[in-house]
Structures are given as structure tokens and as C-alpha cells.
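Subset of chains shown; positions unchanged.
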Amino acid sequence: MIIDCAVYRDGVRETTEHDSESLDAALSRLGEDDFLWVGIGNPTADEMQRVGDSLGLHPLAVEDALEAHQRPKVEKYSDHTFISIRTVSYSDDDITTHEVNIFLGEKFLLTVRHGGPTLRNARKAAEGMIEPLSHGPTAALYAVVDSIVDHYEEVAAELETDVQEVETSVFGAERTNDSSRIYRLKRETLEFRRAVLPLREPIHRLALATAPEDARPYFRDIADHLARAAEAIDSIDHLLDNALQAHLAQLSVQQNEDMRKLTAGATIFAVPTAIAGVYGMNFEHMPELSWTYGYPMCLAVIAGLCGYIYRRFKKSGWL
Amino acid sequence: MIIDCAVYRDGVRETTEHDSESLDAALSRLGEDDFLWVGIGNPTADEMQRVGDSLGLHPLAVEDALEAHQRPKVEKYSDHTFISIRTVSYSDDDITTHEVNIFLGEKFLLTVRHGGPTLRNARKAAEGMIEPLSHGPTAALYAVVDSIVDHYEEVAAELETDVQEVETSVFGAERTNDSSRIYRLKRETLEFRRAVLPLREPIHRLALATAPEDARPYFRDIADHLARAAEAIDSIDHLLDNALQAHLAQLSVQQNEDMRKLTAGATIFAVPTAIAGVYGMNFEHMPELSWTYGYPMCLAVIAGLCGYIYRRFKKSGWL
Amino acid sequence: MIIDCAVYRDGVRETTEHDSESLDAALSRLGEDDFLWVGIGNPTADEMQRVGDSLGLHPLAVEDALEAHQRPKVEKYSDHTFISIRTVSYSDDDITTHEVNIFLGEKFLLTVRHGGPTLRNARKAAEGMIEPLSHGPTAALYAVVDSIVDHYEEVAAELETDVQEVETSVFGAERTNDSSRIYRLKRETLEFRRAVLPLREPIHRLALATAPEDARPYFRDIADHLARAAEAIDSIDHLLDNALQAHLAQLSVQQNEDMRKLTAGATIFAVPTAIAGVYGMNFEHMPELSWTYGYPMCLAVIAGLCGYIYRRFKKSGWL
């Protein structure tokens, strides 16, 4: 479905009709410094085909744009560049990624979206940059990629917050079972990494050599954001590994504590049982049994011993 | 055993006889833009030798094609290229790989299969691409390699499903011993990796420089699929490592729980034993013993204490 | 806020007024070998804009200098270089980093500080190097970067001291729960690494090729300090990983000890209970019961057995 289609003349938008006939018409009307920006959402094979034919796209790239399981990448074709990139969103320990496939030609920018948030904000941002837009579609490409990549850092920040939650839980006083959450975060971090890392190298190359001279600082800026996101992901990854290890250590500490409590408790109860057992024996000649205060004395001894042991364990931290 | 042998003229198949004499004949009949596609299955040394002589293959490559323990690779010989690649299939936590050795000459494509699924589908797919086929055997090579590599991603997806099963088991409520399965998956992942990773670099090189200009986007596509499979394998690997760690943590949690139950249970039973022990002592002067309601009161005290302790442990989660 | 603004003529400082008008004036007055050193602290967008306009800075770099969440980097623009670097300070297991953004032009050095310690010392150090300063702003840049990077090694040394504290605690006789501290140190080390590592490569490049010929040894010196800091960080990282593992082992050792104590204690108490139980049985024909010295003999046997068991356990290290 063609969502938006506009001609930019000297950086100013002139909307056209949203069907493919007008696409051809618009293309034929493009002046020297104009370019066309077409936005498509969840296209059918047919739609994609027709747009691809109009813009002269390479069939493999068109197929890639349809499939929506691309690895993030930047691929040069003879007369256009294909960029596959992923929007990333995060909520409730869950990373969701959506694919945006972009074709950058000399006089057009085509964005193909599969699910996920619209690119309206990116377009608005781009349109706010009238001066750069008058330089052609590369500036529009920058706006789109920048708005997507900027979001990576937000997601990384949210993940970092969740890692901090996990830390608090792991090292908190309460007994918690955090391994499941740590694992889930780890899994999402891996997915995030797969959306971010493959882009680093080709964007870096764009920034250094492929992009037009005056656009390079802009793409270097994006490369920098990607590098920052990637470093954040690496940090999160390391922290989660360590949090899992630390969780294991905490569990061991807890078990040690329980073991000591068990030992202390068993000892305290063993004393009256053993003493009472002794005075429950049926020997005929047990002088203590006939003492008038034998029983209270015995109870007192038991209580005294138990109390003493209890205090000892308490002091040494076993109870 | 020669399984298939066909001349492709302008991209259209003309089957020939399946014996080696007709192979020589077919070779001599090849026109300017024709090429020969020969498929061999589990060849004997002799068969391989004869075909190799007919096509002028390098003796080392012929030997490699026979041995069927090749590392996946792409090797340039003076007048042909040797490609060793592995088909991968997966079922019941078990990766099975089979070797396909391919010779690409200027006017022929020879595929040598050792066990494993037939390449009929790949051939059909290739034959559906008449236009590219008319460009020679490189297109046929692409069809074969593509059909094999495409399957890698399916296998990776199945492995990912199994990893999810393991996760469910590890973090589920039931007590399970998952280390054996995690280990098995890890082992299969390693085997999978050894089939996939060595190919990445040479295919990448094919895509960038070695393949004919107009075939490069196609091989770039394969390189991309390989990269995706490799990233999936890396992810699976990381997840399995973490799952094993998390399993260890789960086991610790379970042991902590058992330890606490043991402690709680021992305490509950220690109370009646200790009290009964006291009233089982044989002191002459134990006033409680002669009370009419001594016994029921004693039972009540025991029951009360046990009940209180039970509730305390229940509340604090130890039982 | 402009904090300092001075013209350096032949390496000698001539302070000017601290407002942006005088900045323009100072710029226009610069002689052949003079340069301007401007220091700004926590600038507003407006201030930054004005200074950027005066010095002809690239808008992207100006934006970066404002944002204060830069990745450490060195970026070449057409007529100036942008350097983003972080001051690092450490106290109480807590790494704090502050950003310093630097613009190096042919005739000016602009430092933009966001929080963190002042750069006065760096400026003083630079002013002490009159001869190099007379060569232009690169020497001033060196002084600033050097004073920041020198501090990295101090911080690394402090971290190493803390790691040693952790080691003492882990392997000490007392039972301590060190996983939380190890984790915190790990986290801070990761943050430290993110401040240091991205700088290595661009500073290395400055040292090898980008800086003026006679300034290169100086930047090589900085590169060396960075390398040393980075190696120290790697070491700390490894040590912390190992300390966590060793802590786990220590916990296991402690649990083994507790387990043995529990076993020994339970055995010692089981003996009197079992023997007393036997003599508490109500059989009519139990000859020992009527022996005159039956009771003391029984007590002696119990004491003897308990003593013997106690000594055995003591000797074998279980108690």
C-alpha cells in the first residue's frame, strides 16, 4: 500500500496522488534538483513489483524488500542502494523489531515498512531540514535512518534500567529467583544485537566513503550512535552474565545460611531429647530420679543448655 | 553413478544419455552459449576419474570430491572452481550433514553428492530461471548453492524452537534435568557451525569479486543468507550457554527449597519428640504426670506448638 | 558560560574579556603565530551557537558538544577537529565520568566542559610549556588530553586497590558475601572501559599520522598511557571474573565444612539418644537395669562413645 508519495523541489514538499500511475507521472515531471519520496506499508508482491518497475529497482532487491526477514545491511546496486534496517521497540522485557527497507536512487527515496511504527516523524524531521533536503534524497535517507537509530539508544537505556532492577533483586534482602528474568533479558539483548551490529560496518563505510562528501558528517553521526548503542549492548550483555554468576553466588550464600540454621536448630533440639532420654531410662538405681527437685533441676539444666547454645549460635551468626 | 546429465542451450534443457561416453559426446557438441550440467551420486573412484578426465578437472580436486570429508570451501583451479558445501538437515535434536562437491567450469557444472537429499529441486528451480541460465553455468551454480543455503535458515529456526523448548523446561515448575539436552543441542550447534562458517568468507569473495559482474548480486544474496544463519547459530550458542548456567541456578534454587523444607520438617517433628521425651522421664516427683488432664493438655501443647511452627514456616515460604 | 579566553602569542598568555564580542575581537586581532584558547563550562544552546558561529564550527559538532552524551571520539571536519573525551574520577566503588568536548582549529582551541573538574590544571601545565605552545593550539590540546588521560591510570590503580580488598575479603578467614561488591566493581570497570577504549584508536591515529610531525611523539605518549589504562582495565576485568568464581568455590568449601559439622554433631547426639532409648524400653527381663552400677556404667559408656566420636571427627577435621 502506498502510504505517502511526494516530490521535493528545493527541499519543499509537493504531495502527489498515492497510486502507482501518479508515481510514473511524478517521476517524469521531476526537475533537475527534485526528488521523489515514496512510502509503502506492508506491500503485496504485486504492488512492490509495480513500484520496482517504475523506479528501475533490481529484482533481487525488490524480493528482499518483500520478504521482511532481511539481515540489516547496505547493498549497492548499479543504480541504486538498498538499505535494510530494523526499528526496535521494547516493553515488558520484550524487544520487538520491525523491518524497514529503503531504496535510495539518484532522484528518489523509497521506504518499505513491514509492521512497526510509522515513519511519519522521520519524514517530518526531514521536512524541517529544508536546506539539506534541497540537496536530494540522501538527506531524506539520513533523516529516516537517524530517527530509527536514535531510538536504539533509548531502547538500550530501558534495557539498562531493567538490568538495574535485576541487580536490585539479585542483591536485595529478599530471596528471589532471578535466573529466569536474567535469561529473558539476555535473550532480548541478543535479538537487539542482531538488529544493530550488522549495520555498523556498512554505515561506517557510508560515513567514510560512499555518501556524498557533505553528507558524510551526518552519516558519521549515525555511525557514532550505532557504536554507542553497540557498546551499551555489550555492557548489558556482560552485566547480565555477571548478574547470573552473582545470583548463583547469592543462592550459595543463602544455602549456607539455611544449612547453618538447620545445624543450629538440630543441635538445640538434640539437647532436651538426649537428656530426657537419659532420665527416661529404667535403671533401678538412678539417684537423681528420687530427688525432690530432680525434675525441676533437670528442666532447668535443659533450658540452660538450650539457652546457652542458642546464644552461641546467635552470636556467631548461625541463627 | 551419473544421475543426470543435460545440455542447456539458451537456458533450455536437452537431456542426454547418462553414461560417460555420451558425456564426451555432449561436450564435443556444446555450442557457443551452451553448457553441460552433470549430476553424480556416491561415485566410485573409477567413475569420478573418468568424469574428471572428460572435464579436465585437477586430480587433487577430483580426490577431494571423492573423499567426502571436505571442509566447506571454494577453491580456484586454473580452469575450474571447486566448491565443497554441506546440506544440513535436522530432526530429533540431531544435525545430519551431507557433502555436495561442485565443479564449475566455463562450460559445465558438475555436482557430486555423497548421500543426503537429491538436488532435483535445485535443478528444477534453476530450470525455472531460463533467462539467467542462458548466461551459463554460474546461474546453475547459484541455484544449487542457494537451495542448500536456504535450508540452513530453516534448520537454524528449528534449532531455535528446540532452544525454546529447553527454556520452557528449565524455567518451568517441574523439576527437570535439562543439562543433557542442552549439551546435545550445543554439540549439534557446533556441528552446524562447522558446516556453515567456513563458507562465509569464500562466498563473500565470490559475491564481491570472483563471480561474473551480473551474477554478483545473486551470490551476495547467498552470502547474506549465510551471514544470517551464522548469526542465528551464534545466538543459539549463547542462549544454550546461558540456559545451562540458568539451569544450574534453578537447581540451586530447588536445593535451597528442599533444604528449607528439610529444616522445617525436622523442626516440626523435633517438638513432640522433645516434649514427649521430657514427660517420659522417670523422676518420682513430676506433678504434671498425676494431673487428671495432664495428658490431653500435653497433647494440646504439642499440637499447638507444631501448628504454630507449621504456620510460621508456611508463611515465610519454607514449606 | 565562557570561563576563560586567552590569546597565546609566542606561547605567552594574554587574557581577554570573557564574553563573545571580545571573542570575535580577539579572533580578528590574532597574529601569524598566535592562537586563541577558549574554555566554556556547561554552555546553553545559545552560547554554544554564538561561539560556534564565531569560530566557524560545523553545526553537527556544535550539537554534539552540547548534548554531552558523546562517545569518546576524534572527528575531522573540513577546517577543525572535534575531540570528545571523558574525565574519570573514582571514589567509593563509583566511577563518575564527565564529558569534555574540544575543538581544535588552526588558530584556536575550544574546550567545552559538562560538569566535572575544571581544566585549570591542564591550562597551567600547558602554559608552563612555553616553547611548545608557541607552535600553536596542538600543544594546548596535548596538555588538556594528557592531563585527563594521566588521571585514567590513577583511577585504574585505585580500582586495582579495591580489587585487592575484595581478594582479601574473598580468601580471608571470615565468612563474607562478596558477590555484590565484585559485581559493583565489574559494573564500574565496564563504565570505565567505555570511557577509555573508544579513544584508543583515534588517538593512535593522531599519533601516527594526523598530528603535526613534531607533536606526534607527544600524542604517541598519550596513546601509550591509554594502552596502559586499557590493559589495566582488562586485567581488572579478568581478576573480577575470577574472583567471583573463586568466591563461589569458597562458598562451596564453607558449605562442605558446615555439612560436615552438621553430620558430626548429629552423630554425637544420636549416640546418647539411641542408648538411652534402649534402656528406656520396658522389657521385663533386662538384667542391666537391676545392676547397682548399671546407670553410671551406662552414662560412662555414653560419655566415652561421644568423646571418642568427638575426637575422631576433630582429628579428621570435620569439627
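By letter and in written order, the chains are A, B and C; residue numbering begins at 1 in each of them.
As a convention for this text, contacts are C-beta pairs under 8 Å (C-beta built on N, C-alpha and C of every residue); 3 or more make two chains touch, one makes a residue touch a chain.
Remember, it's a predicted structure, so these values are computed and weren't measured experimentally.
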| item | value |
| --- | --- |
| Total identical subunits in the assembly as filed, 3 in place | 5 |
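Methods note: only the chains that are shown with their structure count from here on.
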| item | value |
| --- | --- |
| Any chain in contact with chain A as well as chain B | none |
| Rotation in the CA alignment of chain A with chain C, degrees, nearest 5 | 70 |
| Rounded Å distance between chain A and chain C, as computed from the means of their C-alpha atoms | 25 |
| Centre-to-centre distance between chain C and chain B (centres being mean Cα positions), rounded to whole Å | 40 |
| Multi-partner residues of chain A (at least 2 other chains) | 245, 248, 252, 255, 259, 262, 266, 273, 277, 280-282, 286 |
| Residue numbers on chain A that touch chain B, as the complex places them | 58, 60-61, 64, 69-71, 73, 75, 77, 175, 177, 179-180, 182-183, 186-187, 190-191, 194, 198, 241, 244-245, 247-248, 251-252, 254-255, 258-259, 261-262, 265-266, 269, 272-273, 276-277, 279-282, 286, 288-295, 298-299, 302 |
| Interfacial residue positions of chain B with respect to chain A in the complex | 167, 170-171, 217-218, 220-221, 224, 227-228, 231, 235, 238-239, 242-243, 245-246, 248-250, 252-253, 255-256, 259-260, 262-263, 266-267, 270-271, 273-274, 277-278, 280-286, 317 |
